[in-house]
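My structure is below; once you've seen it, I'll send some questions.
Missing here is one protein chain; the remaining ones are kept as they sit in the complex.
Chains: A and B, in written order; residue numbering restarts at 1 for each.
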Amino acid sequence: MSVDDQPIKRPIRWHILVFLAPAFLVYTAFMIVPLAGTLQLSLFRRIDQQLVYVGLDNFRMLFGDPRWSVNFWNALWNNCWFFIIHMLVQNPIGVLLAALLSSPKLRFRAFYRTAIFIPTILSFVIVGFVWKLILSPLWGVAPNLLDLVGLKSLFTPWLGKEEYALTTLSLISVWQFVGIPMMLIYAALLSIPDEVIEAAECDGITGLSQFWKIKLPLILPSIGIISILTFVGNFNAFDLIYTAQGALAGPNFSTDILGTFLYRAFFGFQLQLGDPNMGAAIATMMFFIILAGVCVYLFAIQTRLRRYQF
Amino acid sequence: MGSLTIENVRKSFGKVDVLKGIDLAVEDGEFVVFVGPSGCGKSTLLRVIAGLEDATSGKVLIDGVNVVATPPAKRGIAMVFQTYALYPHLTVRDNMGLGLKQAGTPAAEIDKRIGIASTMLSLEPYLQRRPAELSGGQRQRVAIGRAVVREPKLFLFDEPLSNLDAALRVNTRLEIAQLHRRLKATMIYVTHDQVEAMTLADKIVVLNAGKIEQVGAPMELYNSPANEFVAGFIGSPKMNFLDAARLGDSQAKTVGVRPEHLSVNTSSGAWKGTVVHAEHLGADTNLYLDCEKAGLITARIFGVYNAEPGATLFATPDPAKTYRFDANGQTLR
Partner (left out) sequence: MSRATSSPARSIGAHAVLIGYTVIALFPVVLIVINSFKSRNAIFRSPLSFPTPETFDPVGYTTVMAQGDFIQYFQNSLVVTIGSLFFVILFGAMAAFALSEYRFRGNTLTGLYLALGIMIPIRLGTVAILQLMVASGLVNTLTALILVYTAQGLPLCIFILSEFMKTVSDDLKNAGRIDGLSEYRIFFRLVLPLVRPAMATVAVFTMIPIWNDLWFPLILAPSEGTKTVTLGAQIFIGQFVTNWNAVLAALSLAILPVLILYLIFSRQLIRGITSGAVK
């Protein structure tokens, strides 16, 4: 190797470090370290004012000890139901609204878009209370409205009945968030080039069959993303239940989901004292559930949903 | 002053070698064009000269000084980009003046240079406008003006005409040629279009797969290509390459004849074939012939030539302008 062939020495590019450092540090200190800390904390228990390493004991308790496990499995199942309702109701409504919004030459498009998105920007606190008031038999807005269409007999205090409360809350959450799937699918529909649609028109594929055969396959990746965003959001939900039903997620824990369960475990409620280690164990389980969902999405679903280049 | 010497420059991105040892000398005042297919490394080489890309090894000397560790602004170069790259928030005047201001040139001097450059490129009416208010051709002239005011040792052009439409491309090509004549500056110009290369260059550098295939004046490359690649790349329509064995030439692997060096005849000639298709361009006619001996070849006939598909024709190459290549693709002389 002659001298000429020596690789050229470059000065260290400090500016890269300067650009990256602030974000990296804040993110690491307040997100990654606490997450790792939570995972670690779930392996310890406070015994006689001493933190003792107990291995997976906390998890054994969470799954097996009736004091915890009944609530845990209940919260997990409720959370799954919460998610199922979202998938079954939110996505079809979102697709329908987006498809209508993207129809050519629609007037007042901007108005519809803006209006339907409004619930999404409201805080859970507001949404929870608003619906609590509307559904309250005291005020009587809901029965009055049902009376207008002659269905007053169907009314019942949905939020107060064990068998309806969770489904009602899920639907309220759908009401709040349907704007997001609508917008994302609307964006996906807009990105389909006019030529493709025009070609379909020329081939005689119009109306509904055009939607099923041309548009739906092209927006499937967006529906995939919405599903995973919904999954993460649902298994992390807390505020709506907490506002509408309180930390006890009544009636009789029928609306208890992992978020409210974590909150009670961590801070205690009524007579039970807070237990940070059990809280950490629950948070760890939520972490793994969400991670599993994200992995299923990334490796099983996303690789199969083809993204088309236009 | 503005000479450039490149010694054994290599560049790799990870495991991919983009430049595999480039040596080149450019003299003061020369107009040099780098030409080659996309991915051949011509743009990378230009960016290494500009200092926008670090060479993995090797030397780049501008006026005899090795500049590999010098930042782009200090190399005495100016560059015109394919996408114009005008600063969208600055007026034409400020776009042209920014580099000088950054270097601490006195305001009076900046004004003077902008004045000269804008007259030269007829940009005076637009000095207060922003890039969004200009047409494509005007934007490219501003980009050229921005290079001119720097009074660089080297002008670098990175496919400056690719984003212009065909008519404007011819005009701007002419302007660049005049600019070179007026400024007598050293210019290095990258393009994938061999017509631009032939019309502008004092010297063409043909690159392929990270290596220089041949360096020479336009007509030198046309008349005596060093190898099969250059022979095929320069000239349009492309040179016909025929299997030498089928023509009874045992020394060569491939024989090359340019379409314009074939003559056709309805009664007799070297290669008998049938007309597959005829393209009538007015000034000349391109005939595609399927020949028994030579395979599918193109012949370019000057003027109008009427031939129906399916008709039988005889093609005869001009023996003085026939090229022979060995198994490695090198020209046999």
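The rule we apply is simple: a contact is a pair of C-beta atoms (placed from the backbone, for glycine too) under 8 Å apart; a residue touches a chain by one contact, two chains touch by 3 or more.
Source: prediction; values computed, not measured.
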item	value
Chain not shown: contacting residue from A:43, A:62 or A:97	A:97
Residue numbers in subunit A that touch the chain omitted from display	13, 15-16, 18-20, 22-24, 26-27, 29-38, 41, 93, 96-97, 100-101, 103-108, 110-126, 129-131, 133-134, 139-141, 144, 175, 179, 183-184, 186-187, 190-191, 198, 201, 206-207, 222, 225, 228, 232, 236, 238-239, 242-243, 259, 262, 266-267, 276, 279-280, 283-284, 286-287, 290-291, 294
Touching residues (missing chain, whole complex) on subunit B	13, 47, 50-52, 71-74, 77-79, 81-89, 98-99, 102-103, 146, 158
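What we mean here is this: only the chains that are shown with their structure count from here on.
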item	value
Where subunit A and subunit B are represented by their mean Cα positions, the distance between them in whole Å	55
